[in-house]
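Shown here is a partial selection of chains from the complex, left in place.
Letters A, B and C name the chains as they come in the text, with residue numbers starting at 1 for each one.
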Amino acid sequence: AACGQDASNGNDNDDASSDNDITIGLSVADLTLERWQHDRDIFVDKAEELGAEVLVQSADGEDEKQLSQIQNMLSQGIDVLVIIANNSDALSPVVNQAKEENIPVVAYDRLINNAEIDAYVSFDNERVGEMQAEYLVEQVPAGKYFLLGGAPTDNNAQMFRDGQMNILAPLIENGDIEVVGDQWVEGWSAETAMSIVENALTANENDIDVIVATNDSTAGGAVQALAAQNLAGEVAISGQDADLAAVQRIAEGKQSMTVYKPIQDIAAKNAEVAVQLANGEDTEAEDTVNNGTVDVPFIKLEPIKVSQDNLVDTVIADGFHSFEDVYENVPEDERPEKPE
Amino acid sequence: MTQSSTEKPAEKKLSFKFNAQSYALIIALMMIVLIFGILTGGEFLSSRNLSNLFAQMTVIAVLAIGMTLVIVAGHIDLSVGSLAGLTGGIAAILQVWFGWDTVWVVLAAISAGALLGLWQGWWVAYRAVPAFIVTLGGMLIFRGILIGISNGQTVAPLNEGFKIISNSYLPYSVGYLLALVGVVLLFFSAWRNQHKRQQLGLIIEKPIKIYGTLIVYTILILLLTYMLNRYNGIPVPLLIVIFFGGLFIFISNKTSFGRYIYAIGGNEEAAALSGINIKRNTLSVFVLMGALAGVAGVILTSRLNAASVSAGEMYELDAIAACVIGGTSLMGGRGNIVGAIIGALIMASIDNGMSMMNIETFWQSIVKGLILIVAVWIDISSKKQSSVSS
Amino acid sequence: MGAYALQMEGITKEFPGMKALDHVTLSVEKGEIHALCGENGAGKSTLMKILSGVYPAGSFDGRIMIEGREVSFRNIKASQEAGIAIIYQELALVPEMTIGENIFLSSDLMREKVLNWNRIYAETKRWLDYIGLDIDPQRKLGDLTVGKQQLIEIVKALTKHAEILILDEPTAALTESEVEVLAAILKDLQAKGVTCIYISHKLGEVMRLADSVTILRDGQTVDTFNVDEITEDTIVTKMVGRPLTDYFPYEEHEIGEEILRVQNYSFYHKSTDEKIADNVSFKLRKGEILGVSGLMGAGRSELFISLFGGYPGKSYGSVTIDGQSANIQKPSDAIKAGLAYVSEDRKRYGLVLGMEITKNATLAALRNVMPKGLIDASLELKSSEEMTNKLNVKTHSLEAKVDQLSGGNQQKVVLSKWLFTNPKVLILDEPTRGIDVGAKSEIYKIINELSQQGVGIVMISSELPEILGMSDRILVMADGTISGELSREEATQESVMKLATTRRDNHDPVIN
């Protein structure tokens, strides 16, 4: 009779917190990357504002760790699960488990495949790659391109590359663009990126017009290598995440652009959706996306290209970074007018 | 010829295999469990969490079993994480892309592991390249191959049959049955052993001590089975650990190969002078380690229901740490598999407990590092020092 | 007898840069005990390693015939299968494993599919009984003293029921009574038709045990004799190449004032808190040679290691050196106070084997070669050269690693190391263990010289002739206490043994 008596209590999962409070489990892929820290902070603020409590765990970029942590959160009796997946394909068992226990699951930023999820709130990763390439092609429609991929072991890095190639492939084919090198950066490490770009510049005798860097930390390393050749600002270079150091470089003209994924929006939206689902309400979404198992309601947010022209209207206007921080290294007289 | 030892009383203290050191380890484990139990208001000790915990320790435990042999033989293997990743990837590719059956896929993964282990073992044993370098190279090579053959993509999902390897539980009744069989076997083998020793005129321990210990084990086994059955039943991965743990305890205690490994690690020159084939035995150790990495790879892929290119990264360090916590000496010659499994359990408990407490990630790192050091320190200071003072 | 059990002909073996054996011939008759004698480094062990397959066929020149049939061994196992068993000079044992495991490591019992531990331990017990050792077969080997380990090594070879048994210095670490046990075993084996090759630097033993003897010098066979045709002196002459008359060149020397006084000294085992030495008191004077005798395990080594600050257990009592009370917590305190301790186990406690001779020689007194606070390499080389020349260390280069030296020369390096600290009191623990007669007499000469310079010398030794021959005064230890003291005149073999076998009251016999 005693057998299995704990197994069936997935429904009454309000034992972790007091009565009517909602407990959200937020599983973050990797808090060692700057952007996820912002995501977490904003998400938690917003959720608390909506009256929910948040349990946060970070998987340090390890798939299995994330799976374990989600298991642990489930056994703590959460009401809704929000997952920033480290790997879109590697979480289906635990998500299905959540489903069996009637806990709604939200995929935050990255889709979760082959499992039943209730909502997907994200920017489109491929779109990010496209934006990077679009901007660079606008600046340098023809010339020598160096492709600096992300971590070869990060699934997203593949998707960014797919997006970049959507734009670049035709131009490569017709000969406008010559790819002078294609290297990926272990662990998104700035140091490795720096060495790679140093070597690429040497091998090409500095004859590189564009570096398609996939995120801001690798762009940072690349810019350092360019700076040593006095090429910072001469070579167009992309990025992603709008890290403070990156927008500062953009302000100084050393980096051409970054893709800002308005974290305020995505974090707040996710918190809202999570609370809605926990309360058993419906969420409205215009799109759906098929993840191999179901059509998931997709709340799509537009990423934003950020360059020197729109710094003030984007990251600063959003309060993502302060005006002073962004222009810290730019002489007063060269700064744009400070918005109030 | 001269006087013999039979004059001595037969009540001599026969150091039981499960010696003081293992006790210290178990005490350390109990303390960790207790502390987390209190700090999580009992959540940590819930039947559900125990079930999770065992599933979470599986991969590291399987790797630590093989790593014990490698370290005892006086070597090290830094490639096991990569190798588990690669074999898991091979499994997923064969099933998802080529539609192979689960049984064949599992065999292929394990064979691939054994083969790559053979390759590494050959460099270590027959080319005398330090294992540190061979397996550091292996770590890079295997990860490179994995990225190459998978094009950097995550390969998923696998068949139902594959998924259940790590994601299923024994039916309650089967669980109890197994536990009972285990207990009966324990008692039977203890009885038979005593009987035989008596026949051979060897010293026998006081029955109260032997059967007392056995009764404690019995209670532990039944309690655990009960707890796990209160949730979904005994998790299959735990069974896998028990199976391989048992198999390798048998290999290391009951076969000449096992004893040779300890001899080689304890004093290679003496082993060679005793006519032991150092090279062949060393090679075998790496083959076994490779095969176990294959097993770990299968479990990992099944658990995630996917194979990703980064799977298994850094597991080598966790596996080695589990061995060292379990009392295996990095100098070779000394180590035991039960300890390594307990070590893996300690590591998993630390991760699990802190994540149950929802501590900030950076604090988790710091606390885990501290617990690691302190746990090993407690273990060490419980042993008597043997070197001269300085 | 008459038929040859073993013939080795024209054996030549070269190591990089040196010829260890040069056309060596050895013929051993069936069922005899055949001794092999020669100085340190003469090539005895190398010859036996060839015979036992350690150096496989092809790595040397020459022929080996067993019972007239030519054999060639690819490895050690092949020689085992041909009925050869060997007790190596360096203990080939695994300290972390049990006694039983060590004994049967290379036996058939270990080759079974599933090992039968009960059987292995039962067999082990039988063998231990046979040689009169009362130890638990499941005890860790590393817990035993070197002497006991040596006996285990002997058992290990016996279990193989070999037709040819090689013993390479089996008695180096044994006391007289254990040598007796071994002698009885050998006679027993001989009666069973086993052929033995016996290597030893203790020529008395050789004369007593062996039927014939072959002498090696500098890698060449000098001659083979029946023992009844020859005297100990001739063996020495053949070995060394010149006659050596006085083995124990005791010289009258002046004994000065007191240099070391130990009072009511006790200390405890590092982990069990068992008292190892109880209330020991003695004194030593300048220029005096104090012999310390006792049975194996009497606690001599431990006592002096403890006095030297090298033993981790608690200790009580007072130590006065040169009139000043010394508080010795660690070896560096002892060195500062003027003590030096030459360990009985040179490989474990004496030398850094992978280090150069020079660096080993200066290790305990590095300050002496640091005139300006930095190591002066030339001065270091110069100093160690002087020191090793004085002790006649035989080497091709001072910058060679010590592990390339033969045992006797290694011992001299340890001595140089401690002499370099200019000690007031020199403690020598089994200073001539494993050393050939020539080198022994050199070491005795050095001891005499030092005593003439006023150094107080403590000489722990299990060789009674050495103790009796060299000491001014003899302390006998038994069971962790000093059971008596004898002057040079009073001391005889019998009086020492009598004191050595007295037991402390109300105290468990010291185990193993």
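In this text, a residue touches a chain if its C-beta (ideal position, glycine included) is under 8 Å from a C-beta of that chain, and two chains touch if they have at least 3 such contacts.
Please read these numbers as outputs of a predicted model, since none were measured by experiment.
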>> Having one representative of every chain kind in view, what are the subunit counts of the entire complex?
In response: A x1, B x2, C x1
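In this text, only the chains that are shown with their structure count from here on.
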> Think of each chain as a node with edges to the chains it touches; is that a line, ring, star, complete or other?
Replying inline: line
> Once you find the CA centre of subunit A and the CA centre of subunit C, what distance in Å lies between them?
Replying inline: 71
>> How many angstrom lie between the centres of subunit B and subunit C, each centre taken as the mean Cα position?
In response: 42
>> Need the CA-centroid distance for the pair subunit A / subunit B, whole Å please.
In response: 37
> Mind pulling the subunit A residues that touch 2 or more other chains?
Replying inline: none
>> Where in subunit C do residues touch at least two different other chains?
In response: none
>> Can you tell me which positions in subunit B touch subunit C when the two form their complex?
In response: 1-8, 12, 14-15, 193, 196-197, 200-203, 253-256, 259, 262-263, 266-267, 269-277, 333-334, 384-390
> Quick one: in the complex, what on subunit B touches subunit A?
Replying inline: 43, 46-49, 52, 55-56, 59, 143, 147, 151-157, 163, 167, 172, 226, 229-233, 300, 303-306, 308-311, 313-314, 351-352, 355-356, 358, 360-362
> Which of the residues in subunit C end up touching subunit B in this complex?
Replying inline: 54, 75-77, 80, 88, 90-97, 101, 105-106, 110-115, 117-119, 121-122, 125, 128-136, 138-139, 181, 184-185, 188, 270-272, 305, 309-312, 330-331, 349
